[in-house]
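One protein chain is absent from this view; the other protein chains keep their places.
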Amino acid sequence: MIPEIGQLSLILAFCFAILQGTLPLIGVWKNNAMLSNLAVPAARTQFVFIAITFICLDYSFFANDFSVLYVASNSNSHLPLAYRLAALWGGHEGSMILWVSILSVWTMAVTLFAKSLPETFRIRLIAVMGMVSMGFLAFIIFTSNPFERLIPAVLDGRDLNPLLQDPGMVFHPPVLYMGYVGFSVAFAFAIAALLDGRLDITWARWTRPWTTVAWVFLTLGIAFGSKWAYYELGWGGWWFWDAVENASFMPWLVGTALIHSLAVTEKRDAFKVWTVLLSICAFSLSLLGTFLVRSGVLTSVHAFATDPRRGIFILMYLVVVIGGALLLFALRAPKVGLGERFDVVSRESMLLTNNVVLVAATGSVLLGTMYPLLMDALGAGKISVGPPYFDTVFVAIMAPGLFLMGLGPLAKWKKASLPEIGSRLRVAAVISFVSSLLVPIVMGKLTLMTAVGVFMGIWVASTTLILLRNRIKTRRVATPNLIENLKGIPLAFYGMLLAHLGIGVFILGVTLVKGYESEQDLRMEKNDVAKAGGLAFKFEGTQEIAGPNYVSTQGTFTVTSKGKVVAVLQPEKRFYPVQGSVMTEAAIQPGVVKDMYVSLGEPLENGAWSVRIYIKPFVQWIWAGAILMALGGVLALLDRRYRIVNKKAALAAQDLQEAYEV
Amino acid sequence: MSRTAKFLIPLALFLIAVGFLFKGLFLDPHEVPSPLVGKPAPTFQAPVLSDASKTFNSADMKDQVWLLNVWASWCGACRDEHPILMAMAKTNQIATYGLDYKDTDQEAQAVLDTNGNPYKTIATDANGKIGINYGVYGVPETYVIDKAGVIRYKQIGPITEEILLTKIVPLLKELQR
Partner (left out) sequence: MKKLLVIFLLIVNSVFAGEAKPLADDPVLEARLKALSQELRCLVCQNTTLADSTAPLAEDLRQEIRQLMREGKSDKEVVDYLVARYGNFVRYRPPVNNSTALLWFGPFLLLIVGGFVLFRVLKKHAIGEDIQPEDE
């Protein structure tokens, strides 16, 4: 019964999505208030029905209803409750339900928080969101129904893939989807603005906070995913340039570019065409990612089971949504004005240069991801494009951008002087150069890669601090008190500092772990001691333990430093009987300076085990950097001007001035 | 370029990408074509299954068209393919030789005893070395080798009736001429 209610409410949600996506647009066009007023109630009703669908499906997981095919394929009665509930998004059908659920959360948020928008604009915005939802609901209903019954029901399910039975499974997908589905709002803003002919400062100002929220989620989502891979896969990798990872990384890169170009558009009413194109591209890349993951055109470790019908459906949908958007862009963009003037060297031009770099970097990821398909389609043979390619090309393209990151924020709006910026950054250059030699020497090995990496990381971080000092200095005349001075600086400025600092921290983490990680493959008998990174790892033997739905062999390693115990690590080798698969659970002692990472390999003769011991210096900085970036986004969102917008109060001239200084 | 044409560039690029994606839907990313097709088949000598005193020498196959079918008792897809191989053997038109890949003689023989033996001779490749030389990455795999000892076709995965009739048989007819 419950699955049927879910099925029915899914269909009803689809009907309301159609309502939401079509009639209000006609209403705005024909000036019919009755039709256009349907937008908000239709969107909210759709939200309610999608919520019911979601709850029904998750209830089926909760109640172990193995007469539902999807539940039977992705869950098991012995699966712990949290994973059972998260198993909803463990397969293709359910993750599509998560997709539309999150889309409708975003739509609901738009109906609640975007009240200050002009009426026609707001209606168009909601209608565009309805159209996006319509396509995905149709996709679910016609090709990927999660409520399909399994008759006769099976006694127990085939279990969730053990690889996914991890706390990461509970948080990572929803946060990640919040991110890349969230770009649908920026997309809808762009389409509504193109339809409305309202491509101006106010459009940019409205789009900005929504884009930032989505970007924050996406940043966190990618970071979670990377952390998960780090401890789950048993060999401490954190990024593989896999097609699916790239699919979430490309929207992030374009989203980052978008945040920066929105700054220019908001301030100068300029480069609107470019900004609107980026808004379209960010979401288009999210959609492309969905296609790549679910159509089976690319091989990926994360790929869902594939069905060509699904591929054709999503491709048609891409043509309608992205093709339609780009066509509308081609028709309307030529009429958009140029906006205020600014100099070739200015904050504005720096922000746009950042865009060129990020777009070229996205280009490298896109090319690398699609190239095997391209070659195959042209009959030119099969090739693989993997980490060595991306590590070379992507990094080489980003490097000049990172260098400019130090310069950009110091440039004055409208017109800047390069020599002046240069003189302010002399200290940063010296610090970076010295540390690029010093840090590798302290770590024990100097190579070009580590020197350049450390230089970039310290450069980005130190220029950011100089930026703050500079800000304080210029404000000192008006507010001599340091606390008052610091308080008076807009939160958005701090947000930018934090996000940029995060990039620096991230680069240092990547450089140091790549340059100085150590790895040992050992044969260890009970009581054997291994030495790594100045520590002694003593193997205390193994014991059998029983988990809720697995049995496990757990090894114990006591880690001592100069005779003092610093950590006890218990890596496991788990056997999940339902799927008959063995999972390696590494044991990690995280630290600011280094992680100790131990994973069990295979049992050898005489009770010995093959053991891998890694020392991963500064690896946590990678995720710390990402969290700083996300926090930066949050600070920017808390900035006063957004609160004022939300209170529907007009932006006072003074606030506007304050806001512009960021 | 006119002002409007410039704004059509993103759409054009997108449509090109769609073209490739559409084509991609009908390609199998898991299939890795062999670079050995069109090249001389690696020669090998290997003990014959269940009769280690005899040796199979691929050089002896010169001047005839033959099929080398790589299989194993542990391979499920091989069992699916087996009836087709049996049918091929019945025609007496196709010389199919087996390469028993990473297997034990007992287990392989047991499978043949139950299901029938479609092979003229079976060479064994217990450690998978011959497999590596032939670029085997997933059994079953079948190589069509011509009179000059050149690999003319490689089938990755089981031979189906369709593949047999549309690809292998016409090729064999041409090669045997």
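Letters A and B mark the chains as written, and numbering starts fresh at 1 in each.
Heads up, the rule we're going with is that a contact is a pair of C-beta atoms (placed from the backbone, for glycine too) under 8 Å apart; a residue touches a chain by one contact, two chains touch by 3 or more.
Computed from a prediction, not measured in an experiment: that's the story for all the values here.
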item: Residue, one of A:P308, A:G381 or A:P548, that touches the chain absent here; value: A:G381
item: Hidden-chain contact residue, picked from the options A:L160, A:V359, A:L600 or A:I615; value: A:V359
item: Sole residue of A:D242, A:E517 or A:D639 that reaches the chain not shown, by the stated touch rule; value: A:D242
item: Residue of B:P10, B:G24 or B:G135 touching the missing chain in the full complex; value: B:G135
item: For chain A, residues in touch with the removed chain; value: 233, 235, 237, 240, 242-243, 270, 299-301, 338, 341-344, 346, 349, 352-353, 355-357, 359-361, 363-364, 367-368, 371, 375, 380-389, 392-394, 396-397, 412-417, 471, 474, 519-530, 537-539, 601, 610-611, 661
item: Absent chain, residues of chain B that touch it; value: 29-30, 32-36, 102, 127-129, 131-135, 137-138
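To be clear about the criterion, only the chains that are shown with their structure count from here on.
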item: Footprint of chain A on chain B - complex, ascending; value: 3-4, 7-8, 10-11, 14-15, 17-18, 20-27, 29-33
item: Residues on chain A engaged by chain B in the complex (per definition of touch); value: 273, 277, 280-281, 284, 291, 295-299, 308, 311-312, 315, 318-319, 322-323, 326-327, 329-330, 333-334, 370, 372-374, 376-377, 381-382
